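All protein chains but one are shown in place.
And now, chain A:
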């Protein structure tokens, strides 16, 4: 009887102690300060779907909630979720907690998270309020770049091992692609972003998700005007569209009901009539339209982007762009 009672007390003590082991903490410095975070968090809420939630889910982190978007019919979705990983709120246990700039603090608190992760787009006052619920880290993905952001997310979620293995495989594939392509520094590529209304054309030097990372890792060149951009992106004048000519142009667009390859081509024509004649890349079929969210900030995005580059640049002959003297 005494033995049984002792065992019961021991079992109870172990049971009570185990959450304490699970919540062992460590110090972590994020963009908004230094916090004590769980070594192995059990319930994470992401304050951005594409930049935070998808990489965490991909790493196998315990994601219980995420900010997301709402379509015209009022349905919530994770931007790029279905495109990249085949996930959405409907087919996962991830709860919708509002838009990234309209977060429902109570919905987040109701999930009892032990870690909350946002970014530079998170309202600092909201982040401050959320500190009362759980350590709220703002990871500055803009300053870190794609790979270091993924590495940081893996670190804070206790999934560094998963990330390191997958990232090494990606680096090996990059080397393999380079061996197929040859001297990548003599091949130039421009990255653009067009909206369906054709009102603006954005040109990216860097920071356009996985594709920008892959092009940089493989070592491609950029037209001089793009390489010289002070910011990572710029709104481009229609009169200077010929300056964007390169061996290849990767033209991104955001997948939405009114944005299809046809409407985006029409948008380019509206933005700069006769644009295709001004770009030899377009004349030679080396203008590639890409749905942006598919190549977002995930390892799957990096893998997809690398495959795309291999298929487009190494997998077929192309006409090199010769800059006028």
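In the analysis below, a residue touches a chain if its C-beta (ideal position, glycine included) is under 8 Å from a C-beta of that chain, and two chains touch if they have at least 3 such contacts; residues count from 1.
To be clear about the criterion, contacts and distances are computed from a predicted model.
Peer 1: Which choice in "Iron ABC transporter permease", "Cytochrome c-552", "SSS family solute:Na+ symporter" or "Pyruvate:ferredoxin oxidoreductase, alpha subunit" gives the name that UniProt lists for the one chain left out?
Peer 2: "Iron ABC transporter permease"
Peer 1: Out of A:37, A:54, A:78 or A:126, point to the residue that touches the absent chain in the complete complex.
Peer 2: Among A:37, A:54, A:78 or A:126, only A:126 touches the chain that is not shown.
Peer 1: Which of A:60, A:86, A:102 or A:182 touches the chain that is not shown?
Peer 2: Within the whole complex, the residue contacting the unshown chain is A:102.
Peer 1: Residues on chain A that touch the omitted chain in the whole complex?
Peer 2: Listed in rising order, the touching residues are 70, 96-107, 109-110, 112, 119-126, 128-129, 132-133, 141-142, 231-233, 235.
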